[in-house]
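Every protein chain but one is kept in place in this view of the complex.
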Amino acid sequence: MAFFKNMLFGGDYNPEQWPEEIWVEDMRILNLAKINSATINVFSWAQLQPDEETYDFSTLDKIVEMLTKHKYQIVLATSTAALPAWMSRRYPDVNRTDFEGRAHKFGQRHNACPNSPTFRKFSAKLAGKLGERYGHLENVVCWHISNEYGGNCYCENCAKEFRVWLKKKYHTIEALNKAWNMAFWGHTLYSWEDVVVPNALGDAIGTEKTAFAGLSIDYRRFMSDSILRNFTDEKAAIKQHDPKTAITTNLMGTFKDLDYFKWAKEMDIVSWDNYPSYDTPISLTAMRHDLMRGLKDGQSFMLMEQTPSQQNWQPYNSLKRPGQMKNMSYQAVAHGADTIQFFQLRRSVGACEKFHGAVIEHVGNEHTRVFRETAELGQELEKLGDTLLDAVTPAKVGIIFDWSNYWGLEYTSGPTIELQYVDQIHHYYQELFARNIDVDMVSINGDFEKYDLLIAPCLYMINQEQAQKIDAYVNNGGHFVTTMMSGLVDETDNVHLGGYPGPLKETLGIWVEEFDALPPEKTTQVVFNDGTVSDCRMLCDIIHPNTAEVLANYGKGEFYADTPVITRNQKGSGMAYYVGTMLSETGMKRLFDELLKALPIETFDLPEGIEWKTRVKENQTYHFLLNHKNEPVTVTVPTAGKELLTETALSGTIELAPFDVKIIAE
Amino acid sequence: MAFFKNMLFGGDYNPEQWPEEIWVEDMRILNLAKINSATINVFSWAQLQPDEETYDFSTLDKIVEMLTKHKYQIVLATSTAALPAWMSRRYPDVNRTDFEGRAHKFGQRHNACPNSPTFRKFSAKLAGKLGERYGHLENVVCWHISNEYGGNCYCENCAKEFRVWLKKKYHTIEALNKAWNMAFWGHTLYSWEDVVVPNALGDAIGTEKTAFAGLSIDYRRFMSDSILRNFTDEKAAIKQHDPKTAITTNLMGTFKDLDYFKWAKEMDIVSWDNYPSYDTPISLTAMRHDLMRGLKDGQSFMLMEQTPSQQNWQPYNSLKRPGQMKNMSYQAVAHGADTIQFFQLRRSVGACEKFHGAVIEHVGNEHTRVFRETAELGQELEKLGDTLLDAVTPAKVGIIFDWSNYWGLEYTSGPTIELQYVDQIHHYYQELFARNIDVDMVSINGDFEKYDLLIAPCLYMINQEQAQKIDAYVNNGGHFVTTMMSGLVDETDNVHLGGYPGPLKETLGIWVEEFDALPPEKTTQVVFNDGTVSDCRMLCDIIHPNTAEVLANYGKGEFYADTPVITRNQKGSGMAYYVGTMLSETGMKRLFDELLKALPIETFDLPEGIEWKTRVKENQTYHFLLNHKNEPVTVTVPTAGKELLTETALSGTIELAPFDVKIIAE
Partner (left out) sequence: MAFFKNMLFGGDYNPEQWPEEIWVEDMRILNLAKINSATINVFSWAQLQPDEETYDFSTLDKIVEMLTKHKYQIVLATSTAALPAWMSRRYPDVNRTDFEGRAHKFGQRHNACPNSPTFRKFSAKLAGKLGERYGHLENVVCWHISNEYGGNCYCENCAKEFRVWLKKKYHTIEALNKAWNMAFWGHTLYSWEDVVVPNALGDAIGTEKTAFAGLSIDYRRFMSDSILRNFTDEKAAIKQHDPKTAITTNLMGTFKDLDYFKWAKEMDIVSWDNYPSYDTPISLTAMRHDLMRGLKDGQSFMLMEQTPSQQNWQPYNSLKRPGQMKNMSYQAVAHGADTIQFFQLRRSVGACEKFHGAVIEHVGNEHTRVFRETAELGQELEKLGDTLLDAVTPAKVGIIFDWSNYWGLEYTSGPTIELQYVDQIHHYYQELFARNIDVDMVSINGDFEKYDLLIAPCLYMINQEQAQKIDAYVNNGGHFVTTMMSGLVDETDNVHLGGYPGPLKETLGIWVEEFDALPPEKTTQVVFNDGTVSDCRMLCDIIHPNTAEVLANYGKGEFYADTPVITRNQKGSGMAYYVGTMLSETGMKRLFDELLKALPIETFDLPEGIEWKTRVKENQTYHFLLNHKNEPVTVTVPTAGKELLTETALSGTIELAPFDVKIIAE
């Protein structure tokens, strides 16, 4: 089921910030760019509800009316991502208490305590009123609840709710003590009241970790759940009046705070905001798109925000080069986006995002580079219509991404401060990206069977069932790869006793005795069986193969020279690989040559900077050929076909212009 | 009108810290150095007022008496820069609340909440008592209120006064919402009570900025005004008893917190503390002197503090090299100082400044290098007498320095974190310094007509009247230069719509469509019409000339290659230049060659490290020739004349000793 009848093209629109005479110009100019939708009402709570008793929809009515008249589709936000000043002042419980233990006053956005009874009441009430008033409109095509959810609160209300959440999960205080290993450092609790939130006044180590990772991780889960309840509060209020229109909220890629797999279950469609920095690897953006598509198991997503030109909050806010915005828009489509939307349609006149790019710049007319590029894209999208909506990615490789692992790996103390979960995932993703292999980002609780190859870097936190599922996957013929820092702990960060990698030992056929952390100035070497030599760094596992064969040993340098570092275990009809260190580029290439040679996965060797992606819809296959370089690149098209944007046949060796994009119907 | 009858030579003197037997030695030793003045009573509040009811001037009486007897002139401070401990304890409202929201207790200095009713009452009362007791003394030649004013308070009293200040400025809450663009992020206020101070508990981003720059800038203005009211409170109390003696407070050069142009209107004479670090460019010190002179439109100032040898609070507190203190003292005079004063006359025995240099070192006698150099200077100054007092700088070039721009540029979000206001001003100043051209630092509300050339780097924040004044200046024949990040916003940081650089567009004859931020590792190039090539960095404006001619285009590298970067617009009988990037040295030299070639401004090409400055008094011209290098330099004297220190004729090519100084009466 496609949510939209064509590709939504538009973005965030806040006309309440300027006089109505400008609205007329907005309609004229946006129409020139073939923009067909607007996201409105994202931060208007204070305007919609000037005090506790009063609701005033007059301005929003006018905006909706105008957009409707001009045939715009509307993504209607609920405005609850920023508290009204009067509410902050009158009901201080709506404000957050931060990691430092400081109760905040009015300010910023994304600022509501998720467990504030006042906030929960008022936010659901507003969402209900919006649902009632606008839910019946045909051009309200999507609800957008709040905005970029995240953050933490450590107030007394949160502490109380945390205790309720814990009681529900653990039932007894003894079970809680065991889960968090509270006997360590004599932290044994005898009452639920003894539970203290993990901030700087409690168990904090530094600005995020605590001495008890089990506590930190559970609090992170609790916060994710609490904020999700804010989302479902509003969702339920809307659905009462409008049960049909899809509901979303804009996510943020590999954002750490929220367990997006859990969230996605409550969302009708996933949407996200793509804000790479000038030096973000293109493969990392690709990975984030794939993750967003993976959240609902391959279902298309909305690109809710991107900048048409530059951002304002990066250290260095470079302009997107000519063609680059279009290139990045199509990259989103290639990975599963059914919409292309911008923050923002017109630049704000003041406040902290005034230097953030917009379709209509401060000059206020259509005679700008940015507008011209937007209009070109609009014309192309109009032509594409619904062609690509709801197409799917035929990936045969899955990479596990798991928020509990994200938190677990980064909240633990030792063995090295260099370990970053997203970096480790991307380290493997980029090897597949370089070979132009389609990849799904998969939940650890997802369906593995459809993949020929399943990769799980740093699968640090894993329970018995998850391990059994992986074992079954391998037994049934799957190829599975994992790495150092895997199989170590259970869901509350207690070590699986009996030898690393815990419940994965049998599947992998190895025992890891120790892991050595190398300081950043040190590397050592890996020698593959064929003699290939690669540097490795950061962590070096000391491995004893049981049933596994050895694919590579450490080279000279450390005391574990000539001991195994990469192993492969045949189990049932499948294979389980273990990589006991962080390989440099040579090693990664060599490893993937090995991994892929026995699998029916097609590799496309294209020049660096060229991306090739595939989507399939009703037996029609579409290929995307993207030049991410700001220079011409000569490339041989892997699959000939009809190019959709130019409506011409495409095959053989061609020159792609800088940032060029081809969409080929096979 | 000269304030002093000869050049004051002395400094901070705190005999209350040591026994009276040492006072006798002080008098003897200081007299050897020809020291003729002392600044006293800077931090003695606790001593003068041991409790709420009691005032005890007995020690101060003794000090004044002794200094009078020994014929010292006195700069009498009011002691209110550090709260007495009893007051902090008994009246907590006198203590500040910091950016983190923490209410402070007793400690440090410069610690009074400017809006504390208790502080205002007691500080004015003390100043009045001092005025009454000592104001009639002939040798009290200057009042020194408080010390190095600055800092912030975020307490409830400040919040209340801020609301009063805002009501006075904006009259309605609607006007306030518009000024700060509060519709953004739904921050609309419905009551003055909704205004929250911009600290970490409110709208903070990082440690200084907030999400609403308009709020931050207004709070900065409010703080500057509040603290200025502390100054005028005391000033009024003194003037009641002593209406004639000049009143000052010691400023701090390019210090960010206070709008010194506004302050200077309330000060009879400007004074400041010059504390360069070991690696501060000599041109930056020169610029700060010129700024201090500019505060009262060219009027001479007091050098209130400098160290005779070393500081204590820098990371690395190098000694001033032999001759360097004298060199730096004369540099102050060359730029407009009518006094040479030190912090401090005798080193403190303990507390955090005990390792700060003094005329009398811890050894306690006159047999030190530092003392000898001080005494040499004292003899020279005695000889100079009143010769240079009240002389003026005949500058034909003005550079605009504006605190609203300082705050605006540094409180905004984007386009690059590298932008620092003082750096940008100095980037232009140093080109003039290198050519030995006299420069005035001018208020944006100052008089431009006297300058042939007016330079305003990063004139980010500007209103219509200011823009009109600049336009008139150009029309009347002035040459005006401005740069990227100019003409962008109004006084509360709202963008001038209709295209950059806003109200300066017509004057400059250009439209700036976009600005690209380069990360620090990247540069691009500028090619002047004559082929000169220069690197440029940080920001690159994309410029459309309307009526302007193009002086330079971007070189190869970025997509805006071959588009204009430096332009010149003839308007009326003047010229308006725009520089759309940050040029490296080659480009700056080439630009200034261009700027100066048509103007009657004399350039002096002297060896690097040599400074040449001019002051004029009653038709007599004095030139200062300063060797800032710690090595001999051969130089041809630009203007022959009588050298005042040696009383010999000077002309032709001479060798200057390390740190040598010549003062030439033309």
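Think of it as A and B in the order they're written, each chain with its own count starting at 1.
Simple rule for what comes next: contacts are C-beta pairs under 8 Å (C-beta built on N, C-alpha and C of every residue); 3 or more make two chains touch, one makes a residue touch a chain.
Values in this document were obtained by computation on a predicted structure and should not be read as measured data.
Checked against the full complex, the one of A:E100, A:D297 or A:D593 touching the unshown chain is A:E100.
Looking at A:E514, A:E585, A:E602 or A:E666, the residue that reaches the missing chain in the full complex is A:E514.
Among A:T188, A:S283, A:T387 or A:T603, only A:T188 touches the chain left out of the display.
Contact with the omitted chain, checked across B:Q17, B:T68, B:N139 or B:T621, is made by B:Q17.
From the options B:H144, B:H356 or B:R568, the residue with contact to the chain not on display is B:H356.
The chain not shown here touches chain B at positions 14, 16-17, 43-47, 50-51, 79, 82, 84-86, 88-89, 100, 102-109, 278-279, 309-319, 321-322, 347-356, 361-364, 368-370, 630.
Seen from chain A, the chain kept out of the figure touches residues 100-101, 180-191, 193-194, 196, 198, 200-205, 209-214, 412-418, 489, 492-500, 511, 513-520, 542, 559.
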